[in-house]
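Yeah, one chain of the complex is gone here, protein chain that is, but the others are all in their spots.
As written, the chains take the letters A, B and C, and residue 1 is the first residue of each chain.
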Amino acid sequence: MGDYKFAKDKLAEVLSSLGDYQVFAPTPAGDVVRFLEVKDPAAVTLESANSTVPPKELMFPETETLFKYRLGDTGLDPSVPDASARRLVFGIRPCDAMAYTIVDNLFSWDFTDPYYLNRRENTTLVGFACGDPCANCFCPSMGGAPASEKGLDALMFDLGDTFYVKTLTDKGDAFAKAAGLDAAGDAESKAAEKQAEEALGKVKRSIDTAGIPEKLPSLYDHPFWEQFSDRCLSCGICTFLCPTCHCFDIQDEAEAFNARRARMWDTCMFAEYTVHTSGHNPRPTRKERTRNRISHKYSYFPEKFDVIACVGCGRCINNCPVNIDLLDILEKSKQAEGKEAKTA
Amino acid sequence: MVDLKELQDKAKEVISRDDVRRLIGWQRGTYGFESAPIVVTDASDADKLIFDPTCVQNPASFITLEEKRPVPRGQEPDTRKVAVMVKGCDSRAIVQQLVEKAYPRENVIVMGMPCRGVIDRRKAAALFGDVTPDEVKLDGDKVVVSLNSETKELARGDILADKCMRCRYPNPLVSDELMTEEVEKWGADEFADVDEFEKMSPADKWKFWEEQFSKCIRCYSCRNVCPMCYCVECVVAKLKPQWTRRSTDISENAAYHVQRAWHLSGRCIECMECQRVCPVDIPIMTLNRKMTRDVKEMFDYEPGVDVEAEPLLACYNPQDPEDYIM
Amino acid sequence: MSEEFEPNIVAFLCNWCSYAGADLAGTSRTQYLPNIKIIRVMCSGRVNPLFLLNALQQGADGVLISGCHPGDCHYLEGNFYARRRFMLMHKLLEHVGVDPGRVNMSWVSASEGVKFKDVIEEVVTSVKEAGPMDQFRRRQLNW
Partner (left out) sequence: MMDESNPYLPYIVKVEDAWYETPVGDRAVKTFKVTFEDEKVWDTWSHRPGNCAMVGRLGIGESMFCISSSPTEEGYLRFSIMQAGKVTSAIHEVDAGDTLTVRGPLGNSFPMEEWEGKNIVSIGGGIGQAPLRPVINYVRANKDKYGDLKVLYGARTSDLHCFKTEFDEYSGEGTACHLAIDVEEEGWPHFVGFVPDLLMEVAPSPENTIAVTCGPPILIKFVTQNLEKLGFTPDQIYTTLEERMKCGIGKCGRCNVGSMYVCKDGPVFSYETLKKIPEAFA
């Protein structure tokens, strides 16, 4: 665990010196920023506040093959990622790194999920502290911070001309060594601390989550959900772009004799998510689906894993086309008059 | 300019009627240049209604988005009307929904809002960053943004959505009552962007779309926000037969987008909502506008302007062009 | 590729005219190119544009939709609807960069065995020119 630094103009050099790793970094893809494998270090951008699509896709890809097989044959060929591969995510924001630590609970609960966990194990996370949180960030309310170290192997600060890198784990040290970073002194670490503190003060939005997990179940039948669900499009933006949303679908796909079983992101906002084969849908309208999304994040998940499934990255607020504002829902839920859960 | 008080009072009057179930309009958003659709069911909520250039969403979408629960045995279905506030472009959606007989005309009360343009939140964010304006209004040829007791005047093209710059229907084409006076038309649409795109070679076109389609995360917001996408079960959600797979890759993404654009050919009313909502900025309207242009050229048909028209693909003309048919 | 490219073409033929035309070509020993895989449908109006997309996804290099001549439809007007539909699909696919030579439509009546052969030749030539379809063919299972 040490302090390192490198000059800003050496960024491309540092990235190309990581030959041992498969490196992912925020890269513009058209007009949006996404974590892509670094092919050209010059294309990497650290300018954007955060990637549009969260880096959860690096551990839990949009579509991933579980196993392959040939039709008519019973041999199954699992596509489990290699746990000993070396992958590195460069420039991940602290909120997204913290999201991994939350989702870990789910994928290691009871049955372990080798696909997700192997990737987690083989990946080094080099974070990038936020100097300038965006309009809808509220990470401090969720136990994070613009310079939170949760889940990270190293944390990088932008100090004008140089990047100061603080390594936090052995994996982080290995990265610093591989990249050949220079040692940093007290001046840099002081500056970083100051920046972290300032950034914390710049976070505009907040929510006091105390009592919410306990209260939400009592609002099961409450009409206040309709204020939001009435204008919900029932699309997948809020959940697909959420770094902690982890629901998926499993489908078999066959082409001639080659086939695979794959899993892909799915969202509780789609009507077909819960519909039974009989046609009965336990969540028939957007009211139930909106309620489930919020309750799952803020009540069901904490009940099971003791942590709220939200990191305050603000993506669901930023990207909602009809301005369904998570914080607004939570505030209204606090004001709403709850009642004891209805007995059937 | 619309007098908000008058608008809200009118809305109150409408929603208080016994035969009106809900009223769809716009309300102030929670941050930045956002506005949000609002479904008013109680007169007390009518005070939240606004109308200004931030009101981008198409309320007509919410007529068909509403999911009906099964009516419990012994109860009558709620047949009360839906009132909806529409801008010029939004009203075309209602016309087209009526053409397709999505619901009977008497089920909706259309409150027309002649409109001189709405802002593009991406342009606004680029200009102003993460701030919340106090007021946005149109004043003559300028857009006036009040911000921290300062006012900034902008040329309309700098902040208004592209669709507004070429708008040909600023006044609602269908309405029971206009809330303000009709505005003067200004736009013309020559489909220059389509012509420009068509100059590309097939290989270049595919290169462009391959990059765009690869970004798609299949959140289906473009489908859900579309006032014309109201099938009870979308073909991409069907499992039996499963035409489009749920996995995201270039093949399925391309198939989805081509299907979507095809299904909207002769139906797209160019409210541009699909492109606005796309979280990964796919220029979806480039496909739709091509179809709109071709439909107009080949079949002399424009969707969403005439309630009496027949849906394009539900009719034919023996003299239809067939130049590529062998 | 040293071998000449032999395209796979999926042909949707209407039961009453084009399929009978293909039959006639067969019985009268008019040889047509073997690149086409025929799918018989009751009417060209039955062909959903999804079929076409799906054929291209599943590895077809080109598609042919063939029906009765305008006015001769067994169901009176099915081919008129099909004509509009595929005109639009043709234009749309062209716009996303699919070579227009891949999407073909023809009118072949039950008595036009020779025309059927000619149409197939023309389609094969145009698809050959366009080359293998690998734009949105399903690739994830090539292993």
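Convention: a residue touches a chain if its C-beta (ideal position, glycine included) is under 8 Å from a C-beta of that chain, and two chains touch if they have at least 3 such contacts.
All figures in this text were calculated on a predicted structure; none of them were measured in a lab.
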What are the shown chains in contact with the chain that isn't displayed? A, B
Touch with the missing chain holds, among A:S84, A:T277 or A:Q335, for A:T277
So which of A:K56, A:R93, A:H246 or A:R315 would be touching the chain we can't see? A:H246
Residue numbers in chain A that touch the chain omitted from display: 66-67, 69, 71, 74, 76, 78, 80, 106-107, 109-115, 217, 220-221, 246-252, 254, 259, 261, 263, 266, 268, 273-278, 280, 282-283, 288, 292, 296, 299-301, 303-304, 341-344
What chain B residues would touch the chain not displayed? 239-240, 242
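As a working rule, only the chains that are shown with their structure count from here on.
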Return the distance between the CA-based centres of chain B and chain C, expressed in whole Å. 36
In angstrom, rounded to a whole number, how far apart do the mean CA points of chain A and chain B lie? 31
What whole-number Å value describes the gap between the mean CA coordinates of chain A and chain C? 46
Chain A: positions in contact with at least two other chains: 63, 253, 262
Residues touching two or more other chains, restricted to chain C: which are they? 138, 140
Chain A partner, complex, touching residues on chain B are 22, 29-32, 34-39, 41, 57, 61-62, 65, 67, 69-70, 130, 211-212, 214-215, 217-221, 223-225, 233, 237, 245-249, 273, 276-277, 279-282
Spell out the part of chain B that touches chain C in their complex, as residue ranges. 197-198, 202-210, 235, 243, 247, 249-252, 254-255, 257-259, 261-262, 265-266, 287, 290-291, 294-295, 298-299, 312-314, 316-318, 320-322, 324-326
Could you please specify the touching residues of chain C with respect to chain B in the complex? 49-50, 53-54, 57, 70-71, 77, 80-81, 83-85, 87-100, 104-107, 119, 122-123, 135-140
